[in-house]
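Only one protein chain is missing; all other protein chains are in place.
Moving on to chain A:
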């Protein structure tokens, strides 16, 4: 226990430096990780699906997929993993860490870009670098999936209108023969520049549920 403890602290320090969390936060997350995986070493999709509150979320599938997506874990290759360790868990969660109070404008821009990249990867399920109409349509359908009375046509209409808007704003002039492939990352950044992602896409990490910490070890 003693040896692994010091080893763990060492690992936590590395993680803290890499992701920007503090040691206490990483400790809390470790406890949560242990609770979710029931003390195993790796996290699989079933573990996340077992969370009862998550079952009511309309986009749970995409959220769960985001944890196993290689692109979010800093790897150059595309594809999904089947199970992830604690380090990857923390890395994905680091996308939601609020920026420190004294970040410069340059760093804020980078943070915003990273968060937008995370969102983009969530939409672009086939890893080809663009969000096609079908993918966007699926996003809208999932958002509306909790309402039973809405037909597929409405989702289609909305996603069509949204796509049209993106094309109009970013590309502008297109002849009737040209085909708009899909939303690239630069265009994605452009249409969402008013949403202030860097301040909105954050959660507080210091208020974990006491229950899980007790259930864990």
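As a working rule, contacts are C-beta pairs under 8 Å (C-beta built on N, C-alpha and C of every residue); 3 or more make two chains touch, one makes a residue touch a chain; residues count from 1.
Heads up, the rule we're going with is that contacts and distances are computed from a predicted model.
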Chain not present in the shown complex, as UniProt names it (candidates "AP-3 complex subunit beta", "Transporter", "DDB1- and CUL4-associated factor 13" or "Sodium/hydrogen exchanger"): "Sodium/hydrogen exchanger"
Omitted-chain contact residue, chosen from A:58, A:79 or A:129: A:58
Selected from A:9, A:80 or A:157 as touching the chain missing from the view: A:157
Of A:16, A:48 or A:73, the one touching the omitted chain in the full complex: A:48
Where the unshown chain meets chain A, residue by residue: 29, 32, 35-36, 48, 51, 53-54, 56-60, 63, 93, 96, 98, 101, 119, 122, 132-133, 139-140, 143-144, 146-151, 153-154, 156-158, 160-169, 171-180, 191-192, 194-195, 197, 199-205, 207-209, 211-212
